[in-house]
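What follows is subunit A.
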Amino acid sequence: MFSSYLLSSLVWMPIGFGFLHIIFNSYKLSESLAKIFSLAFNIPLIYLGILLYQQFDSNNPAFQLTERFAWMPFLNADYYLGVDGISMPLILLTLLLTPAALLAGFNSSKGKYSNYAGMLFLLEGMMIGVFLSLDALLFYFFWEALLIPMFLIIGIWGGPQRIYATLKFFLYTFFGSIFMLIALIYLYIKSGSYAIESFYGLPLTETSQFWIFLAFFIAFAIKIPMWPVHTWLPDAHVEAPTGGSVILAAVLLKMGGYGFLRFSLPIVPQASADLSMVVIVLSLIAITYIAFVALVQSDVKKLIAYSSIAHMGFVTLGIFSIFHIDSFDLSLLAIQGGMFQMISHGLISGAMFFAIGVLYDRLHSRNIADFGGVINAMPKFAALFVFFGFANIGLPGTSGFVGEFFVILATFAVHPLVSILAGTTLVFGASYTLWMIKRSIWGEPSSIRIENLKPMDLRESLVLIFLAIGVLALGIWPAMLTDLTSASLTELIQRLGL
Partner candidate 1 sequence: MSVNDYFIISIFLFAIAVAGIFINRKNLILILMCVELILLSVNFNFIAFSEIYQDFSGQIFVFFILTVAAAEAAIGLAILITLFRHKKSIYIDDLNELKG
Partner candidate 2 sequence: MVTDLVFFTSVAILMISAMGVITSNNPVHSALFLVSCFFQSSVLWLLLEAEFLAIALIVIYVGAVMVLFLYVVMMLDIRKNQHKQSVSSILPIGIGISILFIAELIFALSGTNVVQTRDTGVLSNPNNTEALGIELYTNYLVEFELASIILLLGIIAAISLTLHRRPGLKKQEISQQVSVSKKDRLKVVQVRSGEGA
Partner candidate 3 sequence: MHLLLSLIFIPLLMSILVGVFGDFISKRLSHVLTILGVLISFICSIMLLNDFLITQQTQDILLFNWSIIGEIEFQIGFLVDSLSLAMASMITFVSLMVHIYTIGYMEHDEGYKRFFSYISLFTFSMLMLIFSNNLLQLFFGWEAVGLVSYLLIGFWFKKPSAINANMKAFIVNRVGDLGFIIGIAIIVYYTGSLHLGEIFSQLTSIEGQLISILPSSSWHAVTVASICLFIGAMGKSAQMPLHVWLPDSMEGPTPISALIHAATMVTAGIFLIARMSPLIELSSIALSFILIIGSLTAFFMGLLGLVQNDIKRVIAYSTLSQLGYMTAALGVSAYSVGVYHLITHGFFKALLFLGAGSVIIALHHEQDIRQMGGLRKKLPITYITFLIGTLSLIGFPGFSGFFSKDTLLEAVHLSEQGGSHLSYYLLLMGVLITTLYSMRLLFLVFYGSYRSTHYPLAKVHETPWVVTLPLLLLAIPSIFLGGLIIDPMIMGGYFSGAIFVSPENQSLQEFIDIYHGVIEFIIHAFVASPAIYLMLLGILISWLIWYKNYSLPKQFASLIKMLETVFKNKYYFDYLYENIFSLNIIRLGKMLHKWVDAHLIDSVFVLGSARTVQQISSKTRQLHTGDLTQVALIFFVLLVIFTAFWIS
């Protein structure tokens, strides 16, 4: 049964689990039982993920395993799901990171674990829904609906300034989405259907392309986020609970990049090409400017949040460079770099935020000055933290390297300066990450609390080791991801006529 409605199961099963958890809460299910349930629920989901991976044909660029039913016939909106090479890795990422986020909330859910898990499952289902929807209205539905659980996660389990942060997060992203909705409605009027495929290749005038691109761009740029609409991210991350940060950094940001690949590029190729230089410049600003800003952060979560922005700069840089590259191979390299960076950043930043959560649970501080000499009390944690730090820097052998490497290589074809500016991340990324590591991990224990830190427990080590293996595996053999995406991205580039 699951195999014939695989995609629907992937979307609705987590949502069902989410509601189950909320029901558990109202029946006062014991905390430990809820934890066991929440982990057990992941088993069928991961199994579905494996099924999906097996059934997916990576050589086929088209949408696969599609399910289509009439949903709102009067609007020509269908319940239409499908998976291709672009959404496939993002779904796997979501499936893998949600357990990490669940585990992160075990001791920090303020006694409301059941609700917390419920929200995360709802979020998971909706995120998968965003990646699987092939109907614009359905896409929009999931896109907006997932703000609610995220809003609640930050708003209920967040830090002291959580109300400000949630409102900022919500209003920022909501503001962007409105424009996207307008664009989608316009496209619906033009094409007569909400199916995304029907938007592809619409004969749109240059002016309408421009406005549609702009509308999409605002929505996706805020989500990803790009400079200068990035300021919600540090605040949201700082106030979010660990699990919320993990999901936010690992998956939510990727929706922006996914949107560019699914909507902006194929629907309005002309406008994308015309405005690509603007995006490239903004991405370069994100990469360089944000690095400076990250360097001076005293809050470790803020630092990682800023570094996320810089890393996502590589995603947009890679995606939009393709318009300025003559050679097909290098175009593909650029866009693959962007795609790879999304997945890799998901793993690495997820792990970084998780690791910071481990420290936060013990010290109740995110201030770098309050750390220092953590290695003395928690050597294994320090080893993993330094490992993820180096993955964040983009050390070859970790997944962080691949995306940056691809993009830097490919953007040389755009202009040498682009490549050099993008390459400065090698220096600046190393600077802020190592400086942070130096102040937090190395050195003598800065206080008695650091000396008495208790080492990682099994739950924490398992998550971090698991993510570390993922990061290493992708770094050592990136082909397992690039092969998955290659057919779809190739088709995308060909569709653009480059």
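Operating definition for what follows: a contact is a pair of C-beta atoms (placed from the backbone, for glycine too) under 8 Å apart; a residue touches a chain by one contact, two chains touch by 3 or more; residues count from 1.
Selection rule: all candidates are chains of the complex that A comes from, given by their letters.
Keep in mind that what you see is a predicted model, and the values were worked out from it rather than measured.
Candidate 3 is the one, among 1, 2 or 3, that touches subunit A in this complex. Partner candidate 3 is touched in their complex by these residues of subunit A: 168, 172, 228-229, 231-232, 289, 292-297, 327-330, 332-333, 336, 373, 375-376, 386, 390, 395-397, 401-402, 405-406, 408-409, 411-413, 416-417, 419-420, 423-424, 426-427, 430-431, 434-435, 438, 441-444, 477-479, 482-483, 486, 490.
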